[in-house]
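Here the complex is missing one protein chain, while the rest keep their positions.
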Amino acid sequence: MDIFALGPAEWQAIRLSLWVALWAVAGSLGPAIAVAWILARLRFPGKTLLDGLVHLPLVVPPVVTGYLLLVILGRRGVVGSWLHDVFGLNFMFDWKGAAVASAVVAFPLMVRAIRQSVEAVDVGLEQAARTLGAGRWRVFLTIILPLALPGVLAGLVLAFARGLGEFGATITFVSNIPGQTRTLPLALYSALQAPGGEEVAARLCVVAMVLALGALLASELLSRRLAARLGG
Amino acid sequence: MDIFALGPAEWQAIRLSLWVALWAVAGSLGPAIAVAWILARLRFPGKTLLDGLVHLPLVVPPVVTGYLLLVILGRRGVVGSWLHDVFGLNFMFDWKGAAVASAVVAFPLMVRAIRQSVEAVDVGLEQAARTLGAGRWRVFLTIILPLALPGVLAGLVLAFARGLGEFGATITFVSNIPGQTRTLPLALYSALQAPGGEEVAARLCVVAMVLALGALLASELLSRRLAARLGG
Amino acid sequence: MFLAKLRKRLGELDLEVEFCRDAPGVTALFGPSGAGKTSVVGMLAGLTRPDAGRVELDGRALYDSATGVNLPPEKRRVGYVFQEGRLFPHLSVRANLRYGQRLTPPGQAWADFEQVVEMLGLEPLLRRRPGRLSGGEKQRVAIGRALLASPRLLLLDEPLASLDAQRKDEVLHYLGRLRGRMAIPVIYVSHQPEEIVALADAVVHIQAGRVTARDSLELFRRRLAAGEAHSAGGA
Amino acid sequence: MFLAKLRKRLGELDLEVEFCRDAPGVTALFGPSGAGKTSVVGMLAGLTRPDAGRVELDGRALYDSATGVNLPPEKRRVGYVFQEGRLFPHLSVRANLRYGQRLTPPGQAWADFEQVVEMLGLEPLLRRRPGRLSGGEKQRVAIGRALLASPRLLLLDEPLASLDAQRKDEVLHYLGRLRGRMAIPVIYVSHQPEEIVALADAVVHIQAGRVTARDSLELFRRRLAAGEAHSAGGA
Partner (left out) sequence: QQLETVTVFAAASTTNAMTDIANAYEAAGKAKVVCSFASSSTLAKQIANGAPVHVFLSANPAWMNYLAQKKLLAEGSRIDLLGNQLVLIAPVASTIQGEVKPGFPLTEWLAGGRLAMGDPDHVPVGIYAREALTNLGVWPQLGPDNLALAANVRAALALVERDEAPLGVVYATDAAISDKVRVVAAFPADSHKPVVYPVALIAGRDTVAAKGFAEFLRSEAAAEVFKKYGFVVK
């Protein structure tokens, strides 16, 4: 099997996948950090509920997630119609929708990783910064965020990898449109469904693994660098 | 919508799901702890590769995971035929196969959670136990494991929740057999094929969420208890 | 002027103390482990909220349970040198020192970077990271960092406790230089009589959450000679 | 008899020391922070592997670079009291004490539970968790735990460093009681001359990884009086 014998359609799927996964992590990074910080540092009634909600996409089958996204963010959906009317935003049949699906499914993983690294930041350092005149927000930006960076990075890459593999929610929400929403896993699925498609499927599977492992590896190296910088 | 109006087939799916998810976590706990310990405490060439391999099921679409399981563990599969001939073990069509699918898909989540808590155990305590005459294995059982228990618990519950939601790998690997492999998500899928099935599907979806959230909540409470015991 | 009346329940401990300082100089909080010294200092800095009482600095209330005033730490202008240093590990020594200085409201800054660096001998360390400093160097940087935020009150919580004798002498030397030049009140927490003798102008004895005695330095010396301070927790 | 010749490269530090003890009693390792004291002790316990050298205890080689012998820590029967106690937080004091005792090979146990508990005054603490102990109590438990494993050599790495004066006196008192009754050699690491004067029979001075002097207790006292020990790191 020659794994480099990829056709143009397959290359398109790969490029699109990377693009979608990149936007998915880029878009969810901010909210994930915010939620992670809230879960790590605040105490409030309903915290366990928030924690549970964040975990939902991990627990619900992706196809169901996709259907819920369709209902909520579709052009006729509550939020979707509003976004469309006010911002001209349209997710249906669009790579942006695929990015949303990937982001939602990967969100819990990102939050978990970031939360753990925020929890590991010494509260003593925050207190020190406060006594030096930094408000909560500045403490967050100048102390917590830089120190939690390795965890943020880990969360980012994990979410990226998970986003690369996202299938069920994507196809249900935004359908399978070449060049728009046919990501690698969708192409892979298509291949598996056709008799004799195993070879193409195997090739795409290898590509998906290589991309994801590459991302994991790169993050490992980067976070070692970061750790070394903190140590030195 | 009356979510308690569940028919016997639905109750069967719920019971089966719980059973399958329980066995999935029970069976993968040992290997997950071992791998987590290896990743947390050992340094060896190829460690990053092992780390990557462990993450694979997170990255690969579940349908593909299911297909690979079918090829490997199916009755004609390399491992599957051997298991069948030597141990009379049979995964196809059987809840055991569903448990394997859930376990494989949830494995990376479990390992991540446990690894982090093992890494948090002070190496100093291990050294202390060593000087008191405990070998590596005893140190693991009497020091690391009890101290990492909250993380093990978190990993267990996360994997349990993920296992409850597993769909793609299960239907691809062990098909959709009532009472054997038709778990909650598969019942949900089947319900969607029927006229007016949306209501049943919605009900099952709510059940799945409640079960998963319940598990998360219980683990939260339990781990707070554990933490309090360690503190006191 | 600086004044503190604090009441706070801390687990088993019922903390209730009162002390003040109306001129620049060093007040030592002296007492055994668990007496509540760190808790007191934390309340002055605004890191812990007292149950009741009042903290006043230069005529402004930092905390007052009667009027409900409770300034957050960043509004108090209270410098705090922690027992463990708490330097920001991701910033160079220079960036650590500048951290609070840059946040000082214009017109309120009295600390000069060059001067503080010179006084604490920090010049050779500026480009290093905290991870590469010895314990004594860390504490000197922590002191400099607190000073450069131009505080109106400086809190030092056992800044020498984790140092060995040599480093202790080194930091003590710098603290001595500091003392002569500072125009703000300083609270110095310790259970080492030698440090107190070397640095303090007045001593507040704290035991089990209560002020058990107040000494001038002279009185404290005499108490020490009579072997009394030892029983209060010193050596 | 106990003998150690150790060589190890530690970052910047080139460690090379040699010392021995042929009778029960306390050898103090005395030196400033960073001298390499903890590193030496870690190599005796088998937690760090030397680059070369030999460690011998009662005629048995624990480590020998010439023959390739390197017993793991659990086979060395070397008791280690760490600077920070390192009690097992999930076990009661009693279970902490029993941990090593239960692992002692039959026939090798010389420590008696009741006796150790009595000697260190641990009776009232037995049911508590380490999280609920004061620093001094923690160190007493750590000492008891090490003793109950019936070691043939006891290592104490600055067991008083994190304690305030009162607790220090308390633990010192127990260590004194211990010293009179122990039939095994003890290595006591410290940079506090008072502790050494109170406990040691002999003193090995270590600076920058080298043995700079060896004193009997008498010699050390004289050196101290002459103000020399101070420059070696004491106060």
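The chains carry the letters A, B, C and D, assigned in the order they are written, with residues numbered from 1 in each.
Note that in this section contacts are C-beta pairs under 8 Å (C-beta built on N, C-alpha and C of every residue); 3 or more make two chains touch, one makes a residue touch a chain.
Keep in mind the model is a prediction, meaning the values are calculated, not measured.
Asker: Considering the entire complex, write down the shown chains that touch the omitted one.
Answerer: Hidden chain contacts in the full assembly come out as A, B.
Asker: Which one, A:Trp37, A:Tyr67, A:Phe140 or A:Phe160, makes contact with the chain that was left out?
Answerer: Of all options in A:Trp37, A:Tyr67, A:Phe140 or A:Phe160, contact with the hidden chain holds for A:Tyr67.
Asker: I need the residue numbers on subunit B that touch the omitted chain, in ascending order.
Answerer: Residues in contact with the chain left out: 67, 70-71, 74-77, 80, 92-93, 171-172, 175-178, 180-181, 190, 192-197.
Asker: What does the interface between subunit A and the hidden chain look like in terms of residue numbers?
Answerer: Listed in rising order, the touching residues are 67, 70-71, 74-77, 92-93, 171-172, 175-180, 186, 189-195, 197.
Just so it is clear, only the chains that are shown with their structure count from here on.
Asker: As a test of understanding: of all chains, whose mean C-alpha position lies farthest from that of subunit A?
Answerer: Of all chains, D has its centre farthest from that of subunit A.
Asker: How many angstrom between the C-alpha centroids of subunit C and subunit A?
Answerer: From the centre of subunit A to the centre of subunit C is 46 Å.
Asker: In whole angstrom, what separates the CA-based centres of subunit A and subunit B?
Answerer: Inter-chain centre distance comes to 21 Å.
Asker: Touching pairs of chains, all of them, please.
Answerer: Touching chain pairs, listed by label, are A-B, A-C, B-D, C-D.
Asker: If we count contacts the way the header does, which residues on subunit C are in touch with subunit A in the complex?
Answerer: Subunit C reaches subunit A through residues 45-47, 72-74, 76-80, 82, 84, 86, 88-90, 99-100, 103-104, 129, 131-132, 145-146, 149.
Asker: Report the residues of subunit C in contact with subunit D in the complex, numbered from low to high.
Answerer: Going by the criterion above, the answer is residues 32-34, 134-135, 163-169, 191-192, 230, 233-235.
Asker: Given the complex with subunit C, which residues does subunit A contribute to the contact?
Answerer: The contact residues of subunit A facing subunit C are 122, 124-125, 127-135, 138, 142-143, 146-147, 229-232.
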